[in-house]
Structure formats: structure tokens, C-alpha cells
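What follows is one structure encoded as C-alpha cells, with my remarks underneath.
A single protein chain has been omitted from the complex, and every remaining protein chain is retained in its original position.
Naming follows writing order (A, B and C), and every chain is counted from residue 1.
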Amino acid sequence: MADIIATNETILVVGGGISGMTAALEAAEYGKQIILVEKNPSVGGRVSQLYKYFPKLCHPTCGQEINQRRIKANPNIRMMTMTEVTSVSGEEGNYSVTLTSQPRYVNENCTACGDCGDVVEAEFDDDYNYGLGKRKGVYLPHKMAYPQRYVLDPQIVGTPDATKAAEACKYGAIDLDMQEETNTITVGAIIWATGWKPYDANKIQPYGYDRIQNVITSVEFERLSDPHGPTGGKILRPSDGKEAKDIAFIQCAGSRDQNYLKHCSRICCMASLKQTTYVRERYGDEGKASIYYIDIRAIDRIDDFYQKVQADENVHFIKSKVANIVEDKASGNPVLRGVDTEGYNRYENPHELVVLAVGMEPSVPAGDFPVTVKVNEHGFIEQDESNGAIFAAGCSADALDVNRAVQSATASALRAIQVVNRVAGTEG
Amino acid sequence: MSNLNQAMVEKYRNSFLQEVQANVEEGDWVKMCMQCGVCAGSCPMGPYWEHPPQEIFMMIRAGKREEVLSSDSMWMCTSCYNCIARCPRGLPITHIMHGLAHYADRLGLAPKEQPTRKFANKFWDNLTKKGRVNELKLGLALYFMNGFFEGIKVALANQKLGLNMLKAKRMSIAEMFGGHGVKDSNGLHAILKKAREIELAKADEFKG
Amino acid sequence: MAKKEYSFYPGCSSQKGASGSNYQVSVDAMCDVLDIQLNDIPDWNCCSASIGYAGGGELPRLALSARNLALSEEANPGQDVVATCAACWLATRETKDRLLDNGGLMKETNEALSAAGLKVEANQNVRHMVEVLIEDFGYEGLGQHVKKPLEGIKIAGYVGCQTNRPFGIDGESFENPMYLDKLVETMGAEPITNYDKKVSCCGGALAFSEPEKSQALIKDIIESAYDSGAEMIATPCPVCQMNVEVYQDQINAKYKTKFDIPVVYYSQLMSVAYGKSGKEAGLDGQVIRAKKLEEIASK
Partner (left out) sequence: MADEIKIGAYICQGCGIGDRVDTAQMAQVAQRDAKASIAREHEFLCNAEGVKMIQDDIDNEGVNRVAIVACSRRAKTEAFNFQNVAITRGNIREGVIWVRPDTDEARETTQDMADDYTRMAVAECKYIGVPDNSEEAQYNRTIMVVGGGISGMTAATEAAKAGYPVHLIEKTGALGGAAAKSWKRIPQKSPYRDLEDTGVAELISEIEASDKITVHLNSTLTKTSGAPGRFSADITTESGSTTTENFGAIIQASGYSEYDANQLPELGYGKSPNVVTQAELDAMALEANGGPIKTKDGKDINSVAFVQCAGQRSEKEGHLSYCSGHCCMSSVKQAMYFKDQNPAVDTNVIYTDLRMPGAGGEDFYRGGQEKGVTFTKGSVSEVVTSGSELEVKFKDLILNEDTSEKVDLVVLATGQVANSGLNIDEVGQDEPGEWQSNPESILNLSYRQGKDMPQLTKGFNDSHFICFPYETRRTGIYACGPVRRPMDMQQAIEDAAGATMKAIQAVENAGKGRAAHPRAGDLSYPIFRREGCTQCKRCTVECPFGAIDEDEQRFPQFNEARCRRCGTCMGACPVRVISFENYSVDSVGQQLKIVDIPDEFEEKPRILALACENDAYPALDMAAMNKVEYSAFVRIIPIRCLGSTNLIWITDALNSGYDGVVLMGCQKGENYQCHFVRGSEIAHVRMSKVDDTLQSLSLEPERVSVHEVAITDIERAPQIINEMAETIENIGMSPFKF
């Protein structure tokens, strides 16, 4: 790896999801030197796993393409994938940060021709598809993956597969001797944009995610609905591979609940409303969706999306936190039990598939944060003097939708620039 | 209307919520409900509730005092704790239901013929007499709680059950005469008397 | 392993000639094998279970359990309080917790107790016997004493409510606790793991006041056990045991079913597996005989 040039006028961006990419790009296009680190083999984060965005129902890939091109065109950004921050010390305007990079076993010679992938046999759960599909032991995470460079799964290192892959590559791109690398750099400010993870649905015991096959999560549903996902966009239920046309969406699955996540994750209502349109898109009048909710939070001007979905007679709204789900052994249908609190109507509703709108759990290293940073009880980084020049962007700051996350990232870029401008003495 | 009830009505005029907060076990939690209904859906006796817990909480806020206190819904609670386990706001619903039932009973508003109300009271009387439950007497008392003839019917219906239990030595005629009990029953009664006094005094001094 | 001592709260149903007396018999047999010494809380009183609420207000009910705790602290200091009855355990543990997190209640309770010259600190752990078995011995430890594995018996572990909620056994979930299944397996029998009425309510005390409603619940519990292939039900709670066992005739009469499934305590399974006689295991206390257990016991 070429030397990393960084000074206390450099800005470190931790996390290459839409927030991190945005923060890095805005600051770089302003003219600052940026180091962008991402722990996965490619940038893009959660949004690259979404089929569509609400409320426009446009494709995240579209914005990804633009952002990738902005990065390609910008010499100010040094991007490091498979890299994590392992320590931070120092203070505002002068931090010393240790970066640890995992071996990719594929060097810059890779042309992404795919010859290596063709020859290896070992397959693993495809985490890009939340384990709903398989991928090879040497792989490109997905079609839009950037950098467009293959990754060799450490699990095949030392197996014949690895040697086969190396032999298949005409360009000497596979380097099985790659080692973990650590670099210590100096930066003036840090933008923390490590995003979020879906709340572990196994913990929501009454909904039986761990026991009932046809109970899945909202993030899994995105992959199922995506024409480029593991099922080619067919909404097939796990138990029997049948098409699911009557689908229930359960809101606040892990959110607004002191037993799980205390906070409201903000995006889930809109996400489920959006997902009802997937059902209708695929099945037309045969597609039926039911949303079980406490409050529908379609906030500000996007409320009209809620109004549109409400007008759809195939989408039903039940004001109820579902009590529990049992499986109808014969049909494999999950049966939802609870009470519609609008006028007290008890229900026991079978559906072909249940989608849990799982909550947003911040990926901020709670408790063991590298330096003193104010992390609130929900695990989000709060703006605070004591944070020095460490600024949260996107879902490290709060449960945000993409639009607000990008906004937050843009703001954090400014705050970082204010610091390094002060360091550079260019604040005029 | 019982004097206590009269007093309470005057004291809390229009705020039933405050009355509940002051006088009902764990009543202070009622305001924290967010009407998700998970309790209503989780109750094994659900179908028999005229007003499920979450609705009762709403009725309390809406000031429906008579309807709530004279309802037999709370008496449906089997103390299975499903509601407590699932409530996203951590309301001790089981206890609130018990508390409401107890309060309604104390005010004399609970439905007279509610079987669980009767049984629960018998149970309490039975256990407090000697400090331990006398299952036989409790059982018989239970059969006859709806009057003599009704009682004979129930008793006959349960005759086989009784015999089974006797056979299995899990019911003893000895219980009829004396039976189990704590030695220091005076102490026990003193404790209960004192506890009751403190509780009433507390309810009294609460300024709504 | 050294003898383990606990401050024991037997509870009303365990008394001689009471509905759970056979439970107590089997517990004694089990403890004998495991070298557990149960020191009764002297002059313990009823916990008023959960049904005592109508007559007793909050404080009087807390005072009842507080009295037991006070007596235990006096007589068996430093020992964990152990109950075999779910209701006793729950009422006592709840009292302890509420006293500890509410200074006001603690004060008032002690004020009441002082009427009998007692004082409570609520400083002892309050545990269910099952917790003791799992946490202090562990499945492996419990397995070591098995002399007669309960081979070939399909058993549905009916956990019920109050040993499960709101506290439950550490590390187990409310919706699908596995400990009874693991115990059954440890004793060499075959657990019915997909038994989906595992934690459903049997109606508890309402079995007396609302028989129809409760028996409807009990019916489902037994039916689901049959459907999933069980030939016996095991439970950790005397109320569950009694409700599920003794009403089968009445349910059969009402629903035209042919239920005749024995309902036993985990402690009875263990006693038999540990080589105790049917009598020592309290099998003679069954209203519906647990023949398969008797056979093994008499081998």
C-alpha cells in the first residue's frame, strides 16, 4: 500500500456509507485532503442494499454512481477499504489515529474480469444479501461495488481454492501473502459515520423470527424485492419458496420498546409504506399488504406518500402492536395475534409472509469509544463541546433517513473544515 | 354509595386519573401507556375482557370512573404476567389490574356477583384467619359462595374431583378440624392490621 | 460436593394433605440425592399468591411475604430463600424487589412488621428450586446422578406463567424457555421441543372461580401436548400441575375429548431417574397415574 500522506489539515472520515461518502466528497470538493476508511471491501453501506428509496421510489444505485464518479474524479480523497480505526489520541486539530487494514488478497492489478471467481468452488452466505443467497470464495461484493476489485475470502486462504484462484488470474492480482497492515496517521478532524445495523430480530421473542421461517426482516425484504437480489425480485417465502402475496408489516419491531431499543428509528414507517408498493408492483391487485402500527410517522412533506398508500384499497392499516406470532403448521402461515386498539377489535390474522420493520441500532462503539465522545443512552453521538473535533455524521448522530443523513453529513463536513481551516490559519 | 366512594368522588372531582394515581397500586404508571395494545392482545383471558387493559387506561384518562370501577374486566386477570413481559413502556399492568380491582372492591363498586371477586375475597379471608390456606374449607366455601342449593350442585359436579384428590392424599378431611396455620397468628393479624391502617392513611393525605 | 443449604419456603400447597403434597415428597427425595438441605422458614405464612389482591391491599400483601423474609433472615441468615411453588416464589421475589427499589414501601412495610416485633432487610436472594438446580448444579451435574434414564418417554415441558414471567430463569426467553426440555433430556427422556403451549396460561386461580374459561385454556394446553406427540406433561408449578391434571375428566365430559395424560413435576422425573421408589417420588399422589414412570421406578 502506497504511503498515506496526512497532516493535521487532513480530515479523516470513518465509514464509507452514504453519510461518510457525502462528508468526504463535500469536504474534498471544497478542497480539503480526505482519508476515507471503510471496514467492508467496498463503499456504499446500507443504501447499496436497498431496492428503492422512499418517497420517490428511485434507485439508490443512481446516487451511488454519481458519488463513485465524484470520488474517481477527485484527487483529494484517499480511500481505504477493509480498514478500521483501532485507536485515536490527541485533541482538536491534532489527532493521531491508528488504522488497521485487513488483507484483501487481491491487489490493484485486478481488472474484475472474474476469472478467479469462476474457478473457485467454496461458497459462503452472501452478507450483501443478508445471507439470503450464496457467493463464491472470491467475489465482487455486488455489481456496483467500488472499488471494482475482487475480494478473496480469508476462509479459503490455505485451501486448494485459493491456489486455483491465484493460478486463474493472468494479471498477478491475487496475492495470498498479504498481511494485516496498520498505519498511524495525523489528522486535524474526524467525521464519524459508521452508520447503523438492523436490530437483532431474534431478540424480539414474541415474533418468533428465530422459530417461524416466514417471519423476515425489512432489510431482508429489500433484497427479496430487488430484481437483482437473490430471488430475482420474486417475493418468495423461506419456508416453501412460494410467492407471498398477502404480506404483513409490523412496525416498531425492536423500536419504541424498553425491552429492545427505546428510541424511535424514524425510517421504519416510511420504509414499510414503501415496501407495500413493492407488493403491489409485483402482484397488482393480488398483492395485499397490512401494516400493524402504533403511530405512522410519515414526517413533514413526505406525508403525501402515506396519503397515497392509504388510498390503496389493498393496503390495510391496523393500529396495534402485534402481541405475538404463531405458525399455522399446515400452511406455514404466520398468524398474528393482537388487538386493533381503534375501537377494540381482537384479531388473529394469518398472512403468507411477515416483515418485521426492524429498528436502527447505531454502529457507534458504545462504551469503548476510542476517545471521550458524548454517546447518549441510545448509542448515538451527541454534539458536544467535549467531543473536540470529532463530528458525527448520519446515523451515528441519530436515527435518520437517507436524505437527513446526507444533510447531517454535509453539516459535519463544514464543522471539520472549520477546524482544519483554523489549523491552517486560513480562516482569514 | 359507600362513604369512602363518596369522599373520593368529592376529592378528585373531575380527575379520575389523579384519583387512580393516588389510590391504586402502581396507579402512577397509567399515564405512561402509549395505547399500543400489546397487553390487550397478550392476555389469555382476552376475549372475556369487556375493556382490555390499554382501553381501561384510556378510559381512566377520559374520566370514565363508574364504567371502569364497576367493570368486571380487571377481575379477568389470571396473573400470567404476559402483559408485563411485553409492555414496551414497562407498565406493571398485572398489578395495576389487581390494584383497580381491589380499589373498586374497597369502594363497593365492584360487581357483587363477580365470581373471582368473591373467590379472591374468600381466599384472603381464609389465608388471613390462620395465616395459611385451608384448601378444603376454601373449596367448600367456594362451592357455597353462590348460595346453598347452587353450592350443592357445584359440589356434586366436583364430587369426583374431590374424591380423586382424597385418594391421592392431596386433600384431607383433617383440614375440617383445625388444620394448618401459623403459630403466631396474633402477630400476623397485628401486622396486617397495621399495614391496612398505613395504606388508608396514605390514600387520605394524598392531595390531588 | 459439599452439602448445599437453603432457607426453604414450602408454601401452603405443599403441606400434608394439600394439593401439592406429592410435589414436596418428590422434592425431598430429589434433594436427598443432590445432598441439598432445606431449612424451613419457621412459622412461615401464606404469600397470598396473586389472587389475594381483592381482600388484601398492596401493603398487607407485601407485609405477608415480608414477614416470611424477616423470619428467614432471622433463622437462616446468609442463605438463599428457595421456593418450590411458582406463586410463592413470585410473590416473595416481587416483594423483595419492590421493597429494595422503593424506600417508602420498605419503611411502611417495616412499620407494619414492627407490630409483631419483626424487621426485614430483604437481603437474601429469592430463588425457585429450578434456578437452584440449573445454576448451582447445572445440567451436567444433575445428569451425573441419573441411575435409571427415563428412556422412551415423550414429555412435554409445560413451563406455564409464573416460573417464567416476569422474572423467569436466567438466560431463558419468555416465549420459548428451554430449561424443562433440557432437564427432561438430562433425565434420559425425550423432550417435545415444538410444544407451542409451553408458556400458555392454565387460568391459575381462576380455575376455581371461572372454571369454564380456565378449562378452555387447559384443554388447549393438553391438546397441543397430545398433538405434538407427548405421553406425559412435566411442570415446575403446583397450580399448573393441579389445573392441567385434575380437570381432565370434566374437560372430557364437556368437549368430548379422551384426555388421560399424566402431569408430573420435574422433581418426580428426577427422583425416579435418580432411582427413588414410586412412593418416594410422590407418584402415588397422581390423580392420573404416571404408569411409565412407575414401571421404571419399580425396575
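Operating definition for what follows: a residue touches a chain if its C-beta (ideal position, glycine included) is under 8 Å from a C-beta of that chain, and two chains touch if they have at least 3 such contacts.
Quick caveat, the model's predicted, so the values are computed rather than measured.
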### Message
Considering all chains of the complex, which shown ones does the missing chain contact?
### Response
A, B
### Query
Looking at A:72, A:134 or A:329, which residue reaches the missing chain?
A:72
### Task
Since one chain isn't shown, list which residues of chain B touch it in the complete complex.
15, 17, 31-32, 34-35, 54-55, 58-59, 61-62, 89
### Query
When the complex is taken as a whole, what residues of chain A touch the one chain not shown?
18, 22, 25-26, 29-31, 53, 56-63, 65-67, 69-70, 72-74, 108-109, 111-114, 143-144, 148, 170-171, 227-228, 256, 262-264, 266, 295-301, 303-304, 307, 319, 341-344, 376-378, 380, 382-384, 398-400, 402-404, 406-408, 410-411, 413-415, 417-418, 421-422, 426-428
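Note that in this section only the chains that are shown with their structure count from here on.
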### Task
Name the graph shape formed by the protein chains and their touching pairs; answer line, ring, star, complete or other.
complete
### Task
Sort out for me whether A-C or A-B is joined by the greater number of C-beta contact pairs.
A-B
### Summary
Greatest centre-to-centre gap (Cα means) from chain B is with chain A
### Message
Just to be sure I understand: the centre of a chain is the mean of its C-alpha atoms, right? Then which chain's centre is nearest the mean of all of them?
### Response
C
### Query
In angstrom, rounded to a whole number, how far apart do the mean CA points of chain B and chain C lie?
23
### Summary
Cα centroid separation, chain A vs chain B, in Å, comes to 50
### Query
Cα centroid separation between chain A and chain C, in whole Å?
46
### Task
Specify, in ascending order, the residues of chain B that touch 2 or more different other chains.
82, 86
### Query
Counting only residues that touch at least 2 other chains, which ones in chain A make the list?
206, 324
### Touching residues (chain side chain B, partner chain C) in the complex
25, 44-45, 48, 76, 78-82, 84-86, 94, 98-99, 101-102, 105-106, 110, 115-121, 123-125, 127-128, 131-133, 135, 139, 142, 157, 160-161, 164-165, 167-172, 174-175, 180, 182-184, 186-188, 190-196, 198-199, 202
### Message
Can you tell me which positions in chain B touch chain A when the two form their complex?
### Response
34-38, 40-42, 46-47, 51-52, 54-55, 82, 86, 88-90
### Task
Spell out the part of chain A that touches chain B in their complex, as residue ranges.
206, 252, 256-259, 294, 319-324, 337-341, 344, 346
